[in-house]
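Apart from one protein chain that is not included, each protein chain of the complex appears where it belongs.
Chains here go by letter, A and B, matching the order in which they are written, and residues are numbered from 1 within each.
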Amino acid sequence: MLDQLRDLFPGWLARPDHYHTWYEQMLCLIPLLPLLGFLINAFARKTISRGASGAVATLAAAMAFGVALLCYMACAIDSQVATVGKYAGMVQEHLQSRPFQPMHAFYGTWLDVGGFRANFGLYMDELSGLMTLVVTGVGTLIHLYSTGYMGHDKSYARYFAYLNLFLFAMLLLVLGDNLILTFVGWEGVGLCSYLLIGFWYTDGDKAAAGMKAFLFNRVGDLGFLLGIFTLIAVFGTVDYVAPPEAAQASSAVMRVPAPPAPKGMLDYAANIKRIDPNGNLTLGQVDASQKLDLSGTVGKAVFPSWSFKLAIGLACLLLFVGAMGKSAQLPLYAWLPDAMAGPTPVSALIHAATMVTAGVYMVARLHALFLFSPHVMMFVAFVGTATAIFAALIGLTQTDIKKVLAYSTVSQLGYMFLAAGAGAFSLAIFHVVTHAFFKALLFLGAGSVIHGMSDEQDMRKMGGLRKHMPVTFVTMLIGSLALAGFPFTAGWFSKDTILAVVLAKSHDDPSFGSWWMALYGLGLIAAFCTAFYTFRLVGMTFFGACRADEKTKAHIHESPAVMTIPLITLAAFALLAGWMWHAFFSAPHFLGMPTPLDNFNMNPPEIGVEATEAQEHWHHVHLVNLGWTSLAALGGIALALVVYVAKGFVPKGEGGNVFTTLSRNKFYLEAFYDKIVSNAFILFAELMHVADVLLIDTLLVRGVAVATRWTGAALRSLQSGLVNFYAGGVLVGALVILYLLLLS
Amino acid sequence: MNWSQLNELLPIGVVLTTSLVVVFLSLVLAPKDRYVLSLVGVAGCILGLLALGKNYHALAAEYGQPPVFFNGLARVAEGAYNPVLLGGAFVVDGFGMSIMAVALLAGALALLCTTPHEDDSALSTGEYFGLILLAVAGMMLLAVAHDFLTLLISLEVMSVATYILAGSARRDVRSGESALKYLVLGAFSTAFLMFGIAFLYGATGSLAMQAPLVAGEHLPLVKAALALILVGVLFKVGAVPFHSWVPDVYEGAPTGITALMAVGVKAAAFAVVARLCFEAFNMVKELPKVINGHRFIEIVYPLREGWLSLFAVLAILTMALGNLLAMHQNNVKRMLAYSGIAHSGYLLLAFLVTPKAGGAEITQHLQAASFYLLAYGVMTLGAFGVLSLMREDGRPMEKMEDFTGLAKEHPALALCMAVFMLSLAGMPPFAGFFAKFLVFKSAVSSGYAWAAVLGILTSVASLYYYLRVVVRMYMAPAGAEGEPAPARCRYAWTLNLLIYGTGALTLLLGLLPQWLSRLY
Partner (left out) sequence: MNAWLTLLETPADGGQLAGLVGFKLASCIALSCAIFAIGAWGVLARRNILLMLISIELMLNAVMLAFVSFARMRAGVAAEYTAAAAKALAEGAPAEAIAGLQAKSAIWTTSGASGQIFGLFIIAVAAAEAAVGLAIVISYYRHRATVDTRDMTTMKF
């Protein structure tokens, strides 16, 4: 029995022979703990109390976070050094010098059929480890928040069951060691998102929104699946990295001798890089004449490099289509604003912090492949920028507080893809992390506001809430500053550097130089709009007079501690997370990826070494960009404050001293805003919105539906029920087959 | 003749014997005890499965490897298992065994789906159960038939039994209508099949499965024969344009019989498709060639090009039509019928090999096909099982509306149904995902990427109608519920157990496909 088990799960029962192994065994706990929480809440929801189901779910998430932290530390800190930790200085030294040791836990062969093989394995390197920490960390806070927010809901246990199931799927997506496992998680998060959007399914519109999200994602999945097939055709495997040696040796479960276990895709990509004559190739500058040695791939020893590049490019393009669906990029973004029909903590967790960034994660995970196809990278950057500006413009005129944040999320996701397209994958992940903090904060804050306002979401009926909800106000203000890119907040560090890299590329990239300049300009405009609509939200919600009706007004209250504690924690991160920038930005090969500076051969000078010309140039570019982005952010904030705060203060006569000067110019500015800026912007934003409704909703969604209905109706008429007619079909078919086969 | 070879056919013998036992037992039993008959039948199926498993393991242990698909291309090596039995009448290989297992599962479910106390029809009599077992025996024979005479006889044993079974609900007008349609069209297409066999016999003088391999000189006649035989087989499969009987017959037949047809008949017919394409019409020609002064022998398969492109086109049409029409159905049973057509299309994709594929590649493709059949069988049987439990005052409840809010009333059954629907749509981590994945992957790897693209597209579209059932069950608008009947599902612990079993298997096949995917 034990032997059989050992055969089936070779990695599981293997004797731990090195320090890592215990942590590798623990790795599977990270996704399994939320799964356990889901099972408890799904099957015992009638027997356990409400408090217990919330506690179980939150605890599951928190424990997953704890295990993830332990594993991450185990990768980052060497055991031997840790055991002699009393020499603190040594540990310190080691932390700096020792590279991150990835963990690869292998739990057995999942599928080995039809000449194709996939494993059960979890892989934690810097990239997936960081994502795991963000997912479980933010996830825990949102679980905690939900125990307060959903307190009055009757389907309390069902909600937490879904939430835990989501965490399980998301962790599978992040930690899976091959594309198939990632895809399973990918579909799983889609399903949970669908279930949670339609959580209040008694409302027909909300159920429809869930359906829309699901269908849009399936369009993306089509691309994802095709991309996987292409990669299988090229590499013969979907593993990211080769499974550990021990596991390969003992995995021969079947009597049929298994083919030699293939290496992982990224191993190949790394090998290809290494044999490049230049040696230092990073940005996919594979020489067209050069042969690539892929010996070891199934059946195809040597590719001509152009066909390899073409195949990889195609695969990347298809995978990016998948990312467009999941991460709501143009033109597949339309489901995300509708997805706000779900409970607000769900919007914070799934539709802001984690699931929608899965596309960015996938691109970063496969960055070694994307680097081979500069045209696809350029496409990624284009789509990202277009989405960023488009969504930011729409965000300007929204009045539903959650819709503003939804469009803002779409826009920020655009920035992440812009960074990825520019080759700054680690920056894209940096923005994912900071965005997870401040956007989750903003959503939770919005949830707190909605909670306090008796489920009112229209900002026109809010105002003046800062006095009633001081904690929510302060934390949301911090989140807004971060989103707007106010200097020294988290959002400033990540967004500013993304734009700096784009600007640098415009000088550096010979083939697409002027295009990068255009993208930079659009990115700046989007940054201005971001700052503006963010503070428009703050102004309309927290300043001015309260425009709610009396009944609601009497009921406004600050949220309980379970809701404010996550807000405060996230606010701290939104303020401080940016200071990690050094790690993402200039540490050599952080996250196992080339840093943006690597791309330009502009690593920061070693201590005591003269800065090169390229490095000087980079500093120049960075400074220029700093000026522009700060101008955009501060300008946007200032304009919004003037229009929405100052305007709101004066009528009541309690304008406060700070805005007195500005309020004197109110008419001028208001006229300016109304006549020129606002008219133009509002017109444009409305146009975008109309295009959204008209093109995406009507033409795409309805059009496909109508087309299917018509073809279906035409085909139905063939199914007349008359048996002679059916026999005629058989006869015609027989004649056609006869004709075709006799011809061949 | 080596009589010990009969051991390999033991599972079929068990089922045939059980069918006789059931018929005779029905004469002895009092009418109220007739439910015992179905249990005896199920016991026969289980015994058959056990015998099958025992044979499989004995073979695997004796010869050191599981019995592979016998494609007639290579001579069986000395000392290895020779699956060809009884002078070439049968071939019991791993592929045939997997199809036999699917047929036995389908039979067990069909036996349990019947309500024995119903007296409005022939359903309670022993013949009904006997015929189900006979049909199962026919399917099992068809899965291992290795000459055209055996093939025809097994096909007829299976078909005639199902014609009668389809019409067995005598009070129901739809049942009689479905039986008549099935009979007329089935006999019509069988006539084509026989005509094809006649041509093949004329060209080669033999009825053995390998006959066409050696008959090179009468190629046009052999091609005509292939075309006509394919008509008969593709009809049973339900491929476009031979699909039109499927929805009408599936809808009218009693639900258990529909499950038997949708799973058992289809699996057996696909076994014949595999034997025809990869053995009978696997004609090899060796063309000597000189390249750069070196002599080579190029191996070509002159009959393959034709049916390969034909299958690609048929697969596309079948997938598209099945899915498009399934979207418009309001009757879940009819929707499942159209979805069954679509799944035949996906299965046809597994038969697309490269024109020069050898034994190993063909085996890989058939592994994908038999995994698909197993997965499809399990989830379809489960779905029909749930459907047959839903009754109210004798009127079968098959409409979409009838599923409204089922999750509240019967949470376990609704959960199973949701699993079956999601799996049929190809959602991971259920069995249906891997089945589709393998099929699409094999189509891509043999150069039919465009077919796979269309396949994925249609499978995305299919989600729409499968989800309608799930949404109905779980997310029905509160207002539209009306007043649901006190209990929509009757309770039959055996069938409930089987449904839970198939539900668990659907999940298990998705989570650990490895356990059942490498049978040969």
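Just so it is clear, a contact is a pair of C-beta atoms (placed from the backbone, for glycine too) under 8 Å apart; a residue touches a chain by one contact, two chains touch by 3 or more.
Computed from a predicted structure; not experimentally measured.
S.K.: Using the touch definition given at the top, which of the shown chains does the missing chain touch?
M.R.: Among the chains that are shown, those touched by the missing chain are A, B.
S.K.: Which listed residue (B:177, B:279 or B:402) would be found touching the missing chain in the intact complex?
M.R.: Of the listed residues, the one touching the omitted chain is B:177.
S.K.: For the full complex, which residue in B:252, B:306 or B:345 touches the chain that was left out?
M.R.: If we include the chain that is not displayed, B:252 is the one touching it.
S.K.: Give the residue, chosen from B:52, B:197, B:413 or B:499, that touches the chain omitted from the document.
M.R.: B:197
S.K.: Touching the missing chain, which residues of chain A?
M.R.: Interface with the chain not displayed, on the chain A side: 716-717, 719-724, 727-728, 731.
S.K.: Considering the entire assembly, which residues of chain B contact the chain that has been omitted?
M.R.: Residues of chain B in touch with the missing chain: 148-149, 152-153, 156, 160, 163-164, 167, 170-171, 173-174, 176-181, 183-184, 187-188, 190-191, 194-195, 197-199, 201-203, 205-207, 217-221, 247-248, 251-252, 328, 334.
One rule holds for everything that comes next: only the chains that are shown with their structure count from here on.
S.K.: Measuring centre to centre with CA averages, how many angstrom lie between chain A and chain B?
M.R.: About 42 Å, centre to centre.
S.K.: Where on chain A is chain B touching in the complex?
M.R.: 108-116, 180, 183-184, 187-188, 191, 198, 201-202, 204, 207, 211, 214-215, 218-219, 221-222, 225-226, 229-230, 232-233, 253-256, 708-709, 711-713, 715-716, 718-719, 721, 723, 725-727, 729-730, 732-734, 736-738, 740-744
S.K.: Under the definition above, what is the set of chain B residues touching chain A in their complex?
M.R.: Residues of chain B touching chain A: 60, 64-66, 180-181, 184-185, 188-189, 192, 220, 223-224, 226-228, 230-231, 234-235, 240-242, 244-245, 247-248, 305-307, 309-310, 321, 324-325, 327-328, 361, 364-365, 367-368, 371, 422, 427-429, 433-434, 437-438, 440-442, 444-445, 449, 452-453, 456-457, 460-461, 463-464, 467, 471, 474-478, 512-514, 517-518.
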